[in-house]
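Let's look at subunit A:
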Amino acid sequence: MFAEWLFYVFSVLSVLGAVGLVLFRHPMSGAMSLIVTMISLAGLYALLSAKLIFVLQLIVYAGAIMSLILFIIMFLNIQTSDLPEEKGKLYFLAGGVVLLLPIASFLIKVVKSLPGSEATIVGKGFGGVKEVGLVLFQDWLLPFEIVSILLLVSLIGAVVLAGKRRVGK
Partner candidate 1 sequence: MEHTAAYLGLIPLLPLTGALVIGLLYMFTCTTNPLPEKLYGALACVGPLLSFFLALVVFFHLKGLPPEERFLVHNAYTWFAVGDLHINMGFLADPLSALMLLFVTLIGSLIHIYSVGYMAEDKNYGKFFCYMNLFLGAMLILVLGSGPVVMFVGWEGVGLCSYLLISYFSEDTNNVLAGNKAFIVNRIGDLGFVLGMSVLFWAIGASGFDYLSLRANAHNLTPAIGITVCLLLFVGATGKSAQIPLYVWLPDAMAGPTPVSALIHAATMVTAGVYMVARFSFIYAHFPIAGSVVAWVGILTALLAAIFGMFQKDIKKILAYSTVSQLGYMFAAVGVTAYSAGIFHVFTHAFFKALLFLGAGSVIYALHHQQDIWKMGGLKDKLPRTYWTMLIGALALSGVPPFSGFFSKDEILFSALATGHTGIWFIGVLVAGMTAYYTFRMIFLVFHGAPRDKEAFDHAHEPPAVMTIPLVILAVGAAFAGVLNLPAIFGGSLNVSQWLEPSLVEHHGHASIWLEIMAMLASIGVVACGVYIAYKKFGQGAEEPVFTGFAKIGYYKFYVDEIYNAVFVQPYKGFGSIISRFLEPKVTDSGVKLSSWLYQKAGTAFKALQVGYVRIYALYMIIGLSLMSLFLSQTIN
Partner candidate 2 sequence: MFEYALSVMIFLPILGGLAMLLMPISRGASRITGLIVSLVVLLMGIELFLGFTGTGGMEYLENRPWIESLGISYGLGVDGISLLVLMTGAVLFPMVFAIFTTQSKGYYANLLIAQGAMIGAICATDLVLFYIFWEIMLLPIFFMIGIYGGPKRLPATLKITIYTIAGSLLMLAALVYVGVSYHNQFGKWTFDIVQLGALDLGGGFAILAFLMFMVAFAIKIPLFPFHTWLPDAYTEAPTATTFVLSAIMAKIGVYGVIRFVIPVFEVEFVRFAVLLSLAGVVGMMYCGLAAIAQKDMKRMLAFSSASHMGIIAVGVFCMNTQALTGSLFQIAAHATSTGVLFLFVGLMEERMGTREIGDLGGIAYRAPIFATFFAIAMLASVGLPGTSGFIGEFLIILGAIKFSGFIGFLAGTSLIIGVCYMLWMFQRVFFEKENDRTAAFPDLNVREILTFLPVILLIIGMGIFPQTFIKKIEPAAQLQIAKVFAMTQSQVAETTVPKPGHNNHKN
């Protein structure tokens, strides 16, 4: 019961954060509201007994990635005048909603047809570091390694892109 209550709180918060992201004009406000969503999602992960992911969501997403974004936003020192004028935003929003409604309703229909199940918290033996780690390093070893290469490539890529260019080229 308490878990259910928590679920509604987190979901409302996350939706509000997402709506904020879409609506706020300044990216700084958007980022702040996205952090709300992220943290709420972390809560939801916890409700789903995914302990490791709950931690990682907080550390990696809400912590690392979002602070990187915030850092860049502040680094660029974005003024309101730098922001693009978004005149047709409302039309796009309204149109987007109209277009997304059928998709969402279809997906929801699909979800509804799935077998229902209670989401009670599972204790030991599920979602911990050990369980995830076992699966990750046994069944998912190759994707894991590929992702590590991807990270390396993006690291180098970011350095090359953002680094100083020699003049004249």
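One rule holds in what follows: a contact is a pair of C-beta atoms (placed from the backbone, for glycine too) under 8 Å apart; a residue touches a chain by one contact, two chains touch by 3 or more; residues count from 1.
Basis for inclusion: all candidates are chains of the complex that A comes from, given by their letters.
Since the model is a prediction, treat every value here as computed from it, not as a measurement.
J.: Using the touch rule from the top, find which candidate among 1 or 2 meets subunit A in this complex.
T.: 1
J.: Which positions of subunit A touch candidate 1 when the two form their complex?
T.: 95-96, 99-100, 102-103, 105-107, 109-110, 113
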